[in-house]
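All protein chains of the complex are present and in place, except for one that has been dropped.
A, B and C label the chains in the order they appear, each numbered from 1.
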C-alpha cells in the first residue's frame, strides 16, 4: 500500500460512503471521516449524523452533504439510500455502543456493507443477533479496531505467524489512560457521560472501551485463542457506574497464558497501549504512543529496533506504510488503513473477485470474540474473581 | 483546528487545486495530495504531472482527473486553467528544484496562488526573481517546510515568543539521515539521482535538501535572524557531485549563536531531525521522530515532557491538533496543517478578509531566507571555511 | 549521605564484617563485598565462604583474610568470632536460601548482628522461627532488598508519604528477566541450579527470587499493607521444578488494588524491574534499568522527569546520592546504601544511641512480610487461583 499504489487504485472511482452518528461535537466520527479520506478511496455522500433532527441537518451542511441525503434517522437512511441508484455502498456507524446493533442491522438488511466502531454492541445478545444478521446478509462487516492498522502491528503478526518467536508462552497487553481519574461524567464531558453509562455502553466500562482494544490487539498479533479468564473489575471513582480499572488473567488454548490490564485512572498516561509477547525463541514489545517502533529480541542476541518501512521491515509492514521510515505515521494513518482494506474488500465483493489475502481488517468474528471476552470478564468479576470459560461462538 | 472545526469550515466548499509534478513514481507529490485531502479543504482537479506526456496522462487517469485537465506542460496548464471559470485557485509545485521557478512564475503570472515544495529554487538568482514575481502578482505563496506544521513546534515557537526561555543564547539544529551512505544515485534511485545532481538541485546537496529544513525550523521556532555563517560542506561518497554532510556555525543578530548539522551518511538515522534551544531561563528539546513530545526545562526545575494536545499544551499546539493526546499525529498531519493554513489564507484572500493571525505557514520570505542561507554556506565552504555574512534580502 | 559526609563518618573506625557463603564462583557474595566497601564503613575480616573446606580456604586467601579466620563452617565461625575481642560485629549471609535460617540463628545466638540476602528463608516456618530469634537476640537484622536503596525509590516513598499522589488506588509492580528462558539448570549454570531447586530455594522459584523484590519494592514505596492475593504460578520450561512466571492480583487494606508480575522467561529483558503507582492526584513510574529517573505526574499537569540528586530532588533522594546529577549511580551504589545504613544502625546500637530516623533498610519484618506473600501466592496458585488472605505475622 505504497502511496503510488494507492493512487493507482483510484481508477475505479471512489466508494460511496454514508455515516450514522458523528455529528457536531462527536470525536470518533471525525476520525472516521479523515480515515476514509486519507487514501482517497471513499466519498461521503449521506448521513444520519445525529438523533436530533436540527443538529443532523446542521452537521450535514457543515460537511457539504446534499440536504436530500441528510437523514433524521438511520432507518429512513437505510431504506432511501438502498433505493437510490447512486446510493451508498457502505455505511460507517460511529454512535455510542447501544446504537450499533439496530443501525447495523438496518443497513445489512438493506444490502449495504457496514463499517462499525467498537465494541461490537452493548450486549452479548445483540452481538449474537448481529452476527446472525451479517451472515444472513452476505454483506461485509468491518469493525474498526484501528490499532491493528499500525504497520508495526502487522509486522508483529507476520513475524509470529512465521515462527520468529517460537511457540508462544506469555502475552501482556495493557491499555492505560488517565482521563477518567476524576468524575468527568459529572462535569460535562459528553465522551465521559456515555462511556460510563451502562445504558449506552453496556455492562463494561474500561473493559469495553479500551479493554476490548487490548484484547483484540493481542488476538490479532498472536493468533492465540482464548480459553478462560479471571477478571477483577473496579470502579475507583466514587459514583461511577462502570469499571474504570480492570485486570484479567488469561489462559489460551495450547497452554499459553497472559494478562490484560486496562485503566482509565492511571495518572500520567494519555493513551498508553502496549503489547509484549514472549515465546520460546524470542520476544516482542510495542507501545502505541511510539507506534513506528517494534522491539524484537531473539533469545541470546541483542535487541533490535524494527521500524515502520525501515530496514528489517517485512511485507506486511511495508504494505501498509505510506511514507519512508523516519517520517512518523500515526493514529489516523492506522485508522485509514482499515478503511483502505475495507475499500479493497468492497471492490472485490462488487466485482465478485477474491480479496487480496493480505487484507486483514477485523470482522464480525473479532467483534463477537470481543463481546465474549467482555461477558466472561464481567461474569468472572461478579463472581468474585473466578476462572471463567469463554463462550465459543 | 480541532476536527470539529475542520468539519464546520467546509460550508464554503473545497478549494480547487492543481499540481505540477507528482506523477507516477514521485514521492513528494503523493504526500502533498494526502496533505491536501486530510482536512478536506481542497479538491484536486488538474495537473501537469510529468514532463513525459504519456506518463502525465497515465498519472492523471490514475488520480481520476478529467482528461481535459491533464496537461503535458505547466505553461499550458497555467494559461488554460486561468481561463476556465472553474479553473484551479491554487497550484502545488512538487517537481525537482530547478523547475520551481519557471513553474511558479507561470502560475503567479496567471493570477493563481502557489504552494511550492522546498527549497525555494535551484539558484539564488531564481529565488530573487521569484520573490519579485510573488510581490508583483499579489498572489499567495506557501512554501512547504512541513515540519513547522507539527503541534509541538508551534508550541515551542509560542513559548519562546512569550519569553519562557528568556533571551536566547544557543541553538542546535540537526537533520541527519543515512539513505545516501552509499552511491544510491548510481544504482537506480530516482530520488537520489536528482537530489545529487547540481543541474536539478542547485548548488546544495544535503544543505539544500535537509539543511534548509533545519534552518527553517530553527528560524521558525526562535525568531532569531541570521547574521553570518561558517560552513564546511563535504561529499563523503566517492563520485558524488554535491555535499552529503554539512556543519555550519551560526551567529545571530543580538549575540545568540548556534550550530547546524545535516548529514545523509549518518548510518542508523532514518530521518532524525532535532532542535535544541537554550536561553537564560530555560531550554527546549524536540525530535522529529517523536514529534508529539517537547522537552521543556526551566533552569533549576525538573524537566517537563509537554505533549501534543496534552496537559500544558498552549493555544498554538491545540489549534493544530486533530485528535486527543496519546493518539500520535505524524508527518502527514503536520504537512496537512500547512495545507489547511494555505486554505484559510486563500479563503481570506478570496473574500478580501484578513487571515487569522494564528496562521503561520512559511512564505516567500522564508524561502528567500533559506536560499541566502544556502548561498552563504556554499560560499563559506568554498572559501575554506570562513565567517560569511548572510545577504539580507 | 553525600560523599563528604561519608568520609567524615569514618572517624569511628570501620565495622568488622564476616561473611557466610560468597566463595569462588558465587555472584552475590562479591556484590555484598563491593557494597560493604563502597562507602568505607566496613572491613571484611572473617568468613565461612564455602561448605567445601578446600574451597573455603582458597576463597579466603584470595580475599586476603587471615587464615585463622577462614572457617570451614558457620557454626564454628559464630562461636570463635564471638569469643575474640576483635571478633566480627556483623555477618553477611549470602548463601542459597535454605542456609539463611541456620546461619542467621547461629550468629544471632552468638550476639552478632546479621545482614542477610533475600528471600528471608526457604520456608515460612523457618521465617517465623528466625523472627523469634531476632527478637530474642536484640541484634540487628538487615535484609538486602537492595533495590530500595536507589535514590529515586527513596524519593518515591517520600513523595507518597507526603501525599503527593493523594490516596493510592492502584499499584503495578513487575520484575521480568529472560535468563531462564531455556533450561539453564540442566546445562551447568550453578545460579540456575539452586534457584530452581525446591530443596535450596524453597517453594517459590521466580516468586521467591524476584517476586519478593517486586513485592518489597511496592510495599516500601507505597506503605500499603497487603490483605489478600490471587496468584497464578507457572513453570513454562519443561522439567523445571519451580515457577518461572507468576502473576498476582493484590488487594490492600483500605481498598487499593494492584498487580505483580514476575517472569524469568520474558525474552528481551535483562533485569527489568518497574513500579507504577497511581493515586487520586498523581502518578509515579520507575524502571530499574534507568534507576536515576522517576516520572511524576500531577493529574492535569505535564509529566515531570525527576532525577537523582537533580532539580526537584527531595531530602531522601539527596541523602543517599553520592555524586552530582547526570553522573549515573547504579546497582552497586544502591546496594551499598543498605550497607551504609546498616553501619549507621550498628554504630548507633554500639553506642546505645537512637539511629537516624531517615535510615530505612529492610528488616526482619519486611522479610516476614515477603515470606507471607510467597506462602499466600503458592497456596492461591495451588488451589487453582483463589483469593487468599495473607497471614498477618
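Everything that follows uses one rule, which is that contacts are C-beta pairs under 8 Å (C-beta built on N, C-alpha and C of every residue); 3 or more make two chains touch, one makes a residue touch a chain.
Since we're looking at a predicted model, the values are computed, not measured.
For the chain excluded from display, the touched partners among the shown chains of the whole complex are A, B, C.
The omitted chain makes contact with just one of the residues B:198, B:223 or B:268: B:268.
Residue-wise, the contact with the chain that is not shown comes from A:302, picked out of A:67, A:85, A:188 or A:302.
The chain not shown here is touched by just one of B:73, B:182, B:197 or B:227, and that residue is B:182.
Subunit B residues in contact with the hidden partner, per the touch definition given at the top, are 165, 169-170, 172, 178, 181-182, 230, 232, 234, 236, 245, 247, 249, 257, 259, 261, 263, 265-269, 276, 278-285, 295-299, 303, 384-385, 387. What subunit C contributes to its contact with the hidden chain is residues 3-4, 6-8, 10-11, 13-14, 24-27, 30-31, 33-34, 37-40, 59, 61-64, 177, 179, 269-272, 288-292, 307, 310, 322-333.
Residues touching the missing chain, restricted to subunit A, are 296-297, 300-307, 310-312 (touch as defined at the top).
What we mean here is this: only the chains that are shown with their structure count from here on.
Centre-to-centre, using mean CA coordinates, subunit B is 55 Å away from subunit C. Multi-chain contact residues of subunit B (touching two or more other chains): 307, 310.
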